[in-house]
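For this view, one protein chain was removed and the others were kept in their places.
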Amino acid sequence: MELLLAQSVIEPGLTHFLVVSAILFSLGVMAVLSRRNTIMVLMGVELILNSANINFIAFSRFTELSLDGQMIALFVIIIAAAEAAVALAIVLNVYNRFKTINLDDISLLKG
Amino acid sequence: MELTTILFYLFSLITLGAAAFMVFSKNIVHSAFALMFALIGVAALYVLLYADFLAATQLLVYVGGILILILFGVMLTSLGYTFNFKTVTVNLAPASLLSATAAVLLIFAFVTTDWKISEIAEPTDTVYDLGMLLMGDYILPFIVAGVLLLIAIIGAILMSTHLSAENREGV
Amino acid sequence: MFTQLPLIILLLPLLAFILLIFFGKRLPRQGDWLATGLMTLTLFLSLILLVVKLGTQPAETISSSFNWAIVGSQVIGFGIMIDNLAAVMLVVVTLVSTLVHYFSMGYMKDDTRYSRYFAYLGLFSFSMLGIVLTNNILLMYVFWELVGVSSYLLIGHWYEKKTASNAANKAFIVNRIGDFGMFVGIMILFLSYSTFAFEAIFESISAGQLPFGSEGWLTAAGILIFCGAIGKSAQFPLHVWLPDAMEGPTPVSALIHAATMVAAGVYLVARVFPMLTADALLVIAYIGAITALIAATIAITQFDIKKVLAYSTISQLGYMIMALGVGAYTAGFMHLVTHAAFKAGLFLGAGSVIYGMHAALHKLHNHHTDAQDIRNMGGLKSKMPLTYWTFLIFTLAISGIPLTSGFLSKDEILAGTLAFSTLNGHWLLPLTGFLVAGLTAFYMFRLLILTFHGKPANDQVYSGVSESPKVMTIPLIILAGLSLFFFYSFNPFGATSGWFYGAIERPESMVPLILQPAAYPVFYEAVSSVHTLAMILSIIIAGGGVVFALAVYHWKKVSADALAKRAGLLYTGSVNKWYFDEFYDAAFVNGTHGLMKMLRWFDENIIDGIVNGSALITKVLSRISGWIDNNVVDGLVNGTATTANKAGGLLSHVQTGKVQTYLVYVIFSFLVLFVLFL
Amino acid sequence: MVEHTLYSIGQYLPEIVITATLCIIIVADLFIKKESNTTGWILIAGMLIAGYFTILQSGRAESVFYDMVAVDPFAVFFKSVLVLAGLFIVLFSMNSLELESYKSRIGEYYMLIAGMMLGMMMMVGSTNLLLMFLALEVTSICSYVLVGFTKRSIRSSESSIKYIIYGAVSSGVMLYGISLLIGVTAATDIYAINEAINAGIDQTLILNLAVLMIIVGFGFKIAVVPFHFWAPDVYEGAPVTIAALLAVASKIAAFGMMVRFFSVTFIDSAGFTSAGVWSAIDGIHWDVLLGGMAALAMIVGNLTALMQDNIKRMLAYSSIAHAGYILMGLVILTSEGLTAILIYLFIYLFMNLGAFYVAMLFMNKAGTESIEEYKGLGFRAPLAAIALTIFLVSLTGIPPTGGLIAKLYIFGAAVSAGWIWLVVIAGITTVISLFYYIRVVRNMFFYKPEDNTPQLTFDLMSKVILIALLVPTLLLGIYFAPLLEFARNSISMIGF
Partner (left out) sequence: MEFQILGIGILTWIVFIPIVGMFVVLLLPDKNRNAIRWTAAIATGIQVTLAGVIFTVFDRAKLGINDAESFQFIEKYSWITVEAVPWVGRIEINYFLGIDGLSVLMIILTAIISFIGVISSWNIEKMVKGYFALYLLLVTGMMGVFVALDFFLFFIFWEVMLLPMYFLIGLWGGPRREYAAIKFFLYTFVGGILMLLTMLALYFSVAYTDPVTGQSVHTFNILHMMNPANYVEGGLLSGVDTTWRYVAWMALFINFAIKIPLFPFHTWLPDAHVEAPTPISVILAGILLKLGTYGLLRVNFPIFPDGTIYFMYFMAILGMISIIYGAFCAMAQDDFKKLIAYSSISHMGIVVLGIAALNTQGMVGGVLQMFNHGIITAVLFLAVGVLYDRTHKRGLYDFGGIANQMPRYTGLAMIGMFAALGLPGLNGFVSELFSFLGAFEAYKWITIISVTGIIITAGYILWTIQRVFLGNTPEKMGRLEDLTPREMLMFVPLIVLIVFLGVYPAPAIELMNSSLGYLVEFVTNGGN
């Protein structure tokens, strides 16, 4: 066990990257769930997408997946850009109507 | 200790630290800049994973594009009425509990799993291979991504322009 | 002739009924002539039938039947059976019915539903004849119930009076209770023998086939069928309806509640006699005895002329039943016949008196005096001589004074009970018999004296009373004639030698030997050995009763009030009819009411409540009905509506409208699912 | 390589036509008068052509674009259904009073619908996880904008922001799941993944995690409990045409993708031919998980629908419940189950669109979405009210309507596969659903309108659309053999 731990500290393998991505994912989730500001939430989403991308690229290096993983990551970046554009446009629209971007206050629809 | 190992820990630390700062910072502008550092850290990690093209794209698209967009968003929505970059948190207890649990579970899963590793050699030129893939196997997603961007742009314009202005034009 | 004639006899009254019910109001004189005419015709045909039957085929049983229905592989036949019993009964029924028709033409003259009344009489006669003629216990049950319904209609003839409709209901329902037993009995028989026909059933029994293979079931079947008789013949404990039934018009009381319908029970027992086991017969005998005693003790203290007669009827029916029970078959049946004549006469006589009283009271515009209370009468002898003399003859007959028909039959019954006790040691039966004979003589003479002798209670009324019209008195005279001995036997002290005893013989018992009552020869021997003793005793006791009645009410040697006081509780009990009605009210009527109220509550609150209450449905129904109808106050529904709102609030609470809360749920669900699947 | 690309383009005509239509609309929008419906007609024409090409594809079974896209009966079925739904939605939109004041932007509106059509048609045909995700995103991004299209409505804006945040997070989680699945199997193609799984996978924990995360994404798209929370708020806020689009088309597409994903990826390819039943691999009980979700969806959807007063919201919960019923078919994963899904979706298309359409008509004419205010509408607009009654009765599942047939098959499949507890829950919740559906009917017919309220009249086109939806709803309840045949032949996916 100790040996395994020492080894894994020394050489960054697949697991290391995955652990990083896991923490990043959790931080993204944390941001999404806890920040009132819509833009903060969107930033959290970016973290989640990035964590997935780390996975893809890590797999592309450490498994037979090879370049396919990078390919997917590339598309994910594109998608993230598109999503961010639309999301921010919507945020602006909401801001015009509600005069706030605090998600907490945007809750007319319920029940 | 090899250089890559040191770099890995360094960039990981930068990435996660920046991300954590972003998540917990009270000031939204600080958060945005923290996000930038996190994204740069991720790009560096890509380099460690032999994905240099991706790293470049990450810097260009994310740091150059998305982040700017976000900053614009911050400015537009914080200006006008009051200068207020402060943001508050909700659901703090459940959110931290859930994300901590998620982290623990994921790490547990990753650590305990016996991965089938087949490391690839350091490629000489990923850009070429990626370009061939993009024009070959991935031609369809490539085109669709183009369409997606088109739609997104039109959608974003649609959502962000003021309707009231058009009303004045008598539409 | 034996197939068509009975059918014609049966259907003529039905024809009368149908014609009158549809066209009665449009016929001249509302069609009373039609009904009476058809009934008279029926009487003649019945007489012809009787004469021919006795003359040509006295020993035969003639029956014919057709297939009514086929169920599964079982053929259910209906048909007609003529034996001597039926032939005699036929004449009794038609005769009394005819006379009542005539009498009613006078008595009911001004009634608002005159034609309806005659129609119902026709229906009744039809049903009664059906009982007599059928060869089949199911068909008998059918007519049995029809008799019940026509009786219901006739008792309730003056339905504007609450008491009348109550009495009608009571009569029907109490009879239904008896019929319930009879129905079960019929079911037992049918399931054991696959037939309803009497003869086929008897044959199977004599072949040793027992219902469900058990002797107990045979006894039970007999007793259950006898339950029908208990109801219809007003035996203890179902006798309570008969006195109330006096709410009907008096001729109806004469026809139905004295002479024919109530005798149907006796006829039924006579019909099924061959299948009755010794045990069943013993039960029957005791029921009869108890009835006779109870009714007689009540009759002593009543003041309503019809009530006295009603209780006397019950008592006499008890006699008949007791007679059949002990095996004095012919005597019992003969008492039925003789009793039909004199009791019908008594009722018609009473009707005549009431008619006279009514007319007198009507003239005085006196509506509060009870025309039927004998305390309001007295001394009517001179005003209504024909009525008085016939009434006297009837009273003598019922009291069992020699030279009357009643003496003949009653004497034989008493002899029968005495013989029975010598054979079996059931000495309570003859004891009761003799006691009741004395009581009968006493209360009948009390009635006679209080009504016709002594001083009038109210001179004004008295002066207004006059003799009834001919159409009413002639039937009385005819019946009086029929109450004399020579119609039944030329020997005034013994009926056994008369034609009646020749025609009606006790049938052989079909039940297995160990269950049989004493064989007829044995029994007959016992009877003849005690006959003289019984006769002497009965004359003495009856005479004693008469003398005592004279002493109390005519000569006033003994004060009736003092007697009553001395009797104490016995008197109170008797006046209050031994509290049967009160007991039944408390136990059964109130019990039923309570039960039904309880069940209704149960149904509306528990069953419906459970249905509504099963969580969701309550909520939904209550909400929906809340929307539906805000005006209808519905405690249940309103009560649950609020809880429903709370539950609804709980569910909607999840949907906070805050997207991050939703995301918390999502991540939470994801983690939970993951842990579950780990 | 180029040959294959060119050949593939020939096999991809429906999607290409839609893309072309999309571009034409963008261009046309610049030139034509803003108030006209021209762009709408262009879209209709495009969809008709796409539909035509789709029909031409029937019976074919091949893989194009380097095994990324399947052209098989399954895809053809879904594409035709989607085109049908799209046609109706466009027709609705032309009639919608709500959109009337946004005429200046109607070109963008139809463009986005075209984009959504493209995304949905790709969703049902993709066999590659990347393309699946991409298609999903195309659909989603279009729908985010469409939900917020009526910008003057504050509710519309709110629903769009909720929708995009919910959607972005869900797809993020899904993407993470996809990354794990790809990593563990080292393949992006679902057939390859299936092969890898059948060859034996040791990392079942990761596999579980991955599929669970993917289910989050699917669950969001089909709006099934516990991932359904967005649906009521979004349906209520969105324009009714878009609500209908989301409730019907997007759900159908998501189901198509989900069915393909699950039935291809987790099939036991050894047991498949012999046993005649598709079975997921050992040790993983996705069926139980999905079954639980289906049950929850039926219970929560139906119970919460009871409390609603807004008809769109009520229909949202009802569609959550229906997602539960449909999911039952997937839980079973037999050919009967899949057939039942197709039948259900087909019928669901007509009855749910019908219900939304009448709701829209009433909103146009009577100006209300509140069920309470439907009182007396049965007398003011008999035809529409009767039509709505039939649609709702069909949604309940009472004969002689198509809804019964849908339920019949889904229940039947479940019974035959022995999922009795699930069927019992489905039965009970069906009874519950009766209440909220019938409540609308009651309000329409059991109350007299006030004396001076005018009759509602509808133009010819509305009536034609109504009848066009009504006839299949009724007809499929009486004679459904062709549909059955169609569905039965359509469950065959490429490779099976």
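Just so it is clear, A, B, C and D label the chains in written order, and each chain counts residues from 1 on its own.
The criterion applied here is as follows: a contact is a pair of C-beta atoms (placed from the backbone, for glycine too) under 8 Å apart; a residue touches a chain by one contact, two chains touch by 3 or more.
Computed from a predicted model, the values in this text were never measured in an experiment.
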Q | Visible chains in contact with the missing one | A | C, D
Q: Sort through D:I154, D:I201 or D:V415 and give me the one touching the missing partner chain.
A: D:V415
Q: Pick out which of D:V69, D:L130, D:I161 or D:V393 touches the chain that's been left out of the picture.
A: D:V393
Q: For the chain that's not shown, point to the residue among C:S64, C:S165, C:T369 or C:Q516 touching it.
A: C:S165
Q: By the contact definition given up top, give the residues of chain D that touch the hidden chain.
A: 276, 335-336, 393, 398-400, 404, 407-408, 411-412, 415-416, 418, 423-424, 427-428, 430-431, 434-435, 438, 442, 445-446, 479-481, 484-485, 488-489
Q. If you put the missing chain back, which residues of chain C would it touch?
A. 21, 67-74, 138, 141-146, 149, 152, 156, 159-160, 162, 165-166, 168-169, 172-173, 176-177, 180, 183-184, 187-188, 190-191, 592, 595-597, 599-600, 603, 607-608, 610-611, 617, 621, 624-625, 628-629, 632
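Going forward, only the chains that are shown with their structure count from here on.
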Q.
Tell me which has more C-beta contacts between its two chains, A-D or C-D.
A. A-D
Q) Per the centroid of Cα atoms for each chain, what is the distance between chain C and chain D, given in Å? A) 78
(Q) Rounded to a whole Å, what is the gap between the Cα centroids of chain A and chain C? (A) 97
Q) Taking each chain's centre as the mean position of its Cα atoms, how many Å separate chain B from chain D? A) 31
Q. When you check chain A against every other chain, which residues touch at least two of them?
A. 25, 28-29, 32-34, 38, 41-42, 53, 58, 63-64, 68, 71, 75, 79, 82-83, 86, 90-91, 93, 103-104, 106-111
Q: Find every residue in chain D that makes contact with two or more other chains and list them.
A: 130, 134, 137, 141, 144-145, 148, 151, 160-162, 165, 169, 173, 186, 205, 209, 232-233, 307
Q: Would you pull the chain D residues touching chain A in the complex into a rising list?
A: 129-130, 133-134, 137, 141, 144-145, 148, 151, 154-155, 157-162, 164-165, 168-169, 172-173, 175-176, 178-180, 182-183, 186-188, 232-234, 236-237, 307-308
Q) Which bits of chain B are touching chain D when the two form their complex? A) 105-106, 109-110, 112-116, 136-141, 144-145, 147-148, 150-152, 154-155, 158-159, 163, 166, 171
(Q) Help me check something: in the complex, which residues belonging to chain A touch chain D? (A) 25, 28, 32, 38, 41-42, 45, 48-49, 51-53, 55-56, 58-59, 63-65, 68-69, 71-72, 75-76, 79, 82-83, 86-87, 90-91, 93-94, 97-98, 103, 106-111
